[in-house]
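Could you have a look at this structure, given as structure tokens, before my questions?
For this view, one protein chain was removed and the others were kept in their places.
Note that the chains are named A and B in the order they appear, and that numbering of residues resets to 1 at the start of each chain.
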Amino acid sequence: MTRLPALLLSSAAATALTGAAHAQELNALVWCDHTDPALIEPFEAAHGVKVNLREYEGTGAALALLEQSRPGDWDVLVIDGIDVFRAVEAGILAPLDPADLPTGDFFPEVVMAENNSVDGVTYAVTEKFGYNTISYNAAKVDPADMENLATVWSEKYDGRISIYDYYLPVMGLAAMAEGIATADIGPDDLETIGGVLSTMRARAASVAGVVAAQTALATGEVDIVVGGGEWLTAVLAGEQPDLTWTIPEQGAVRWAQSIGVVAGSENPDLALEFVKYIVSPEGQARLATSSCFWGMPANAKAGDFLSEDQKAILRWDSQPDYLARSQLYPAPDADLDIEMQDLWLETLQQ
Amino acid sequence: MTARAERMRGWGFVAPALIWTLAFFVVPFLVMGAMSLATLEGRTLVWGVSLANYAELTEKAYLWRAILVSLEITLTVTVVSVLLAYPLASIIAFRVPPRWQRLALLLAILPFWTSYVVRSYAWLLVLAREGVVNQALLGLGLLSEPVTLANTRFATVTGFVHFFVMLLTLTIYANLIQLSPNYRRAATDLGASAFQTFCHVTLPLALPGIVTGAFLTFVLCIGDYVTPQILGGNTELTVPQVIMVQLGRRADFPLASALAIVLMGIVTLAYLASARWLRLDRL
Partner (left out) sequence: MIRLLPWLYLAAAFAFIYLPVGALVLFSFQAGNLPVPPFNGPSTRWYADVLADDDLTGALANSLLVALGSSAVAVSLGFGAAYGLARHVLPGSALLRGLLIAPLTVSYLIVGLGLLIVLTRAGLGLSLWTAAIGHVVINLPLAFAILYASMGAQQVNAERAARDLGADEARVVLLVTVPMLMPAIAAAFFLSVTLSWDEFIIAFLLTRFDVTLPVEIWSMLRSGLSPRLNAIGSLVFLVSVTAVVILETLVFRKRRP
């Protein structure tokens, strides 16, 4: 009883001391895929610094947190590609010099200059992307049915569906099922989208976050995850090869995350180095296969650092087709965003 | 020593705890109350005295439904837990030989010390379609195909009941063991049946322990976020889940505060309803 705590306390003291030995610390507000030591440790070692990471859930909360922090508290922000402009409006992101960024090597569709810059000034750079579409268990459902959204949430699969618990991509899919382009979603479309959501919800056994959805698929709780994709099934693929995903006729929603330097950072140079590391081919390969979730690297040169198996799981060779058939996340303004969230919660609780 | 000096010395002992409670409990609570009357315009917080957040609670279906869901789940959990825990506590107190009682009690509450977050997750594995329960029932031929248990209200209630049966067994046992066996013996001698003894002697005497445990169950259950979040399948949200959605996705502190105040109100009502029998200072 006395030795274990003593051991742990001394190890805590040791970590505190080694922490203090680092010359610099970088504070980053990120998504969970950036917390993988395999991604962060090489950067820490190369620069002799410590990277402090904090995960967040929604853009609104991240912006509020940054606005309430003291200037200099944060150095790096990872944010939904479609929300970059909101962070810029709030004065949270510092300009980046496009010359520092290897966007020439990127998949052209995900450079997304219109999203990452405001009034011609670049504030962020795309680092990773993927799809919110249909994940399913090929042994339990007819793969042909998964090629059309209407048959996915048809009566045939009543109670066999889980809905991914994030309103933007799933509402995007619902819009696409009705032939509404995600970029055109307006307040008038919410009734239509709400109708699709109700149908989906009525067929669904659960509304699930990442792990709950993985658990549900892996344990046979459900056979289909609406809003799933490579990020959901890649880590399960090794053991359960029947778990797969597809992009149906109507297309899929494309997610993209961007990274930028926080305005007022006390370590702007180091923060920029971190951003450059993340979008470098090596950093991109590590980010793409991060332990939290996998996703396509924005930088096509990352392919040189990925194994054939990894590329197969990411479906590297299908990207031109997928990119052509997918539409970017809906990007509502603040008012529409709240309406969409309310509609989402209303639908969950029916 | 004068009464005054004596009182000053008493204050000296009480002051640190009092100041701590005031600074880190009462003040935050008051600020939260003020926050519930503020509003959010865009992301700018506007202080003031507005009942807009409370109005929203009645207008938006998902908000008042969350209150109903929370109440239904909490009441179910409280009742079921008491009904399951009382016999267990009573068997340990009256049937198990005294020298084994402490061991039996310890065994009954040991899983209390599994990590709280992990415990809910473990239930998810147990209740899954390919989980232990379904496999066992299929193996025994009681089921022909697996039933959906995880990600339902049933799962949430099961997870909660598991936790609170342990808590209640402890509080009820502590109460039962203090009862002199003479009362029950006297009742039996006077010709009371086992059932009559239970209704007229044991139960009334055990009531403070039961009510205290039930009240704690109610408070802890209605304020819990982890269990419904992991087990409930998100197909219905409880008040704590909605509070966390407001915080995590929108940073809407005013609405979250209003929900928290409503939660407080419900707990206060529960307190008033059970105050007669509560022995909170005798835990």
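Basically, a contact is a pair of C-beta atoms (placed from the backbone, for glycine too) under 8 Å apart; a residue touches a chain by one contact, two chains touch by 3 or more.
Given the structure is predicted, the values throughout are model-derived calculations rather than measurements.
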Contacting the left-out chain in the complete assembly, out of A:Val121, A:Ala139, A:Val211 or A:Ala312: A:Val211
Identified contact with the non-displayed chain, of A:Asn52, A:Thr151 or A:Thr246: A:Asn52
Hidden partner interface residues of chain A, rising order: 1, 4-5, 8-9, 11-12, 15, 27, 32, 35, 37, 52-55, 68-70, 73, 209-211, 214-215, 218-219, 235-236, 238-240, 291-293
Contact set of chain B toward the excluded chain (per top definition): 3, 6-7, 9-18, 20-21, 24-29, 31-32, 35, 84, 87-88, 91-92, 95-96, 102, 104, 106-108, 110-111, 113-119, 121-123, 125-126, 128, 130-133, 135, 162, 165-166, 219-220, 222-226, 230, 240, 243, 247, 253, 256-257, 260, 263-264, 267, 271, 280-283
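Keep this in mind: only the chains that are shown with their structure count from here on.
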Interface residues, chain A side, partner chain B - complex: 56-58, 60-61, 63-65, 67, 90, 159, 162, 165, 201, 204-209, 212, 215-216, 219-221, 334, 338, 341-342, 345-346, 348-349
Chain A partner contacts - residues on chain B that touch it in the complex: 42-43, 60-62, 65-66, 69, 124-125, 128-131, 146, 148, 150-151, 230, 233-237, 242, 245, 247-252
